[in-house]
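Only a portion of the chains appears, each positioned as in the full assembly.
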Amino acid sequence: MTARAAKTDPGRFFEDFAVGQVIDHATPRTVTEGDRALYGAIYPTRFAIPSSAEFAASVGLVPHPVEELVGFHVAFGKTVPDVSLNAVANLGYAECRFHAPVVPGDTLRTRSEVIGLKQNSNGRTGVVWVRSTATNQRGEVVVDWARWVMVHKRSADAPAPETVVPALADVVRPEDLVVPAGLDLTSYDVAAAGGAHLFDDYEVGERIDHVDGVSLTDAEHMMATRLWQNTAKVHFSTDARPDGRRLVYGGHVISLARALSFNGLANAQLVAAINAGAHVAPAFAGDTVYAWSEVLDKATVDAPGVGALRLRLVATRGRDESMTLRGEDGKHADGVLLDLDHWVFIAR
Amino acid sequence: MTARAAKTDPGRFFEDFAVGQVIDHATPRTVTEGDRALYGAIYPTRFAIPSSAEFAASVGLVPHPVEELVGFHVAFGKTVPDVSLNAVANLGYAECRFHAPVVPGDTLRTRSEVIGLKQNSNGRTGVVWVRSTATNQRGEVVVDWARWVMVHKRSADAPAPETVVPALADVVRPEDLVVPAGLDLTSYDVAAAGGAHLFDDYEVGERIDHVDGVSLTDAEHMMATRLWQNTAKVHFSTDARPDGRRLVYGGHVISLARALSFNGLANAQLVAAINAGAHVAPAFAGDTVYAWSEVLDKATVDAPGVGALRLRLVATRGRDESMTLRGEDGKHADGVLLDLDHWVFIAR
């Protein structure tokens, strides 16, 4: 019975990371039409490209891609056992770019490199920065991103590593956005897409209330989170937190908010990049989630009929018609769950 | 921020409809094997044709069709944002015919024409009749139907339109039922199909108690309803009704009752038409749903080994062994959720 601890994966602690370390994450995962269907059962998504193979083909995308966030969640899930199983908090994302569409049949793998370390002054935790890259079965990069997490030390006595804080961009530059090969929105079918508003109709500073709310259930967020092979036990077990509640995976709120944003941003067909993301407050079953967006920037991209919008997507517990991000104390307003700064491609 | 209301779809109000108006609904949707699997996870269906590609091929159906109701729900879901987002009530269905099987890979679109309008005497609501037609990527009609809904007026001051009440048939005539091309039930495998009773074994007036009950959960009905891209918020948000309960999509009860009807009608393999349907009472999580059927009519059809039964399928909250549709006051008996008059194709 001595071998027992050794055979179960305890996850890495802060002192198990070193700058430059490369981790090949288990388990490669093939994406299928089953994933598309489950994504549509769990999130109220209606974007025409992932919904319709015919529509996708009409804009140059063959075979039929799944939502970018499907690829992100699958790729991200792989990193959890190695990077964040002992995480105290998921602190941030940066420089996330979608490089190539994911289509059913693609097998994704993820590799991470440790790019930064900083022990906290309490000596019991530290921040780990990793850059993760997901590739498909042809070795093409599908999505990559940086994130940083606060991780427990195994032992408070372990010496602090040299502090390395990586330089990460506040925002992905428009010229670095990758338009999917072949994408052509010049003969885009606005009626089929379900929204009348195109690139030129949006103004920087404009806010859009996505109006609709969805109440969370434990069964749904667990199914979604499992689908991505994310193993963090706080999502699945009522034993994992003192309050007996299962914490909703932050990515579940991202996907839900993105799906809700269809109502007002129906032509924002593709997620191009994530500049920054904060899970401001935890979400639980019973919460009713709403979303609003703010247009932060606009950019032209080198592809026919395609523009880019930089959006802040905010998810809230309960509807916030005031669309206020900051509360009186300068912190996030009550009820804000998610603050996601990202780029989308939209028809012009 | 002035553009905000304009970018979110408020749905049509009564005065936004005009007889003869044609609406091309967003979003085309490709049906996949993932939909078949989810349908089987959410409803206790066991009909051999949609369950088994091999069985379907043995009766002439290649490629492997999904349940007719999958096509119906997908096609119906498309109409919700344009027709019934501001509906007070879904009043009825008529003349629904299934024209061609839906197979994985098919992309469905729906177009509706307004065929009737009648303002209510209260001046605040009106009834809208639409005929909706779903087509696949080859332009073939898959399913069409008429339905009528009561819709709010935006303004009580808006003038009443000319009243047009369309003539709709009480029942689809047997000679108008469309047998799927190639269907041949002459060498039908009764043992594999799971029921001994064929066309000749059913008598008009006979009632069949389907015996089994299923208790509803919020997670399941929300997943089903989302799968059809039905966006009506009463199904998803505890904020949408004063009682905080999420209303179960009426189509969820139809599919559940149809699946339960396998026990007693296992050879009623295909739904051919819906003559009329009433969602008599709302259903909620926690309800245990049962079903019974009455044989209303029988007809021969021009296809080898195929007969047609006209059935009343009744779903109830709690089991009603008396199989009583009408209560003492002449209205539907307590506990009746659904009263669905439809045609099925059955092996003879």
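We call the chains A and B, going by the order they appear; numbering starts again at 1 in every chain.
Assume a residue touches a chain if its C-beta (ideal position, glycine included) is under 8 Å from a C-beta of that chain, and two chains touch if they have at least 3 such contacts.
Please read all numbers here as calculations on a predicted model, not as lab measurements.
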Full complex copy number, with 2 in place?
-> 3
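Quick note on the criterion: only the chains that are shown with their structure count from here on.
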Nearest 5 degrees is plenty: how much rotation brings the CA atoms of chain A onto those of chain B?
-> 120
Approximately how many whole Å separate the CA-defined centres of chain A and chain B?
-> 36
For the complex, which residues does chain A have touching chain B?
-> 32-38, 40-44, 46-48, 51-55, 64, 191-195, 197, 201, 203, 206-215, 217-220, 263-266, 286, 288, 318-319
Of all residues in chain B, which touch chain A in the complex?
-> 1, 3-4, 6-9, 24, 26-30, 32-35, 37-38, 81, 104-105, 107, 109, 137, 217-220, 222-224, 226-227, 229, 231, 233, 236-240, 246
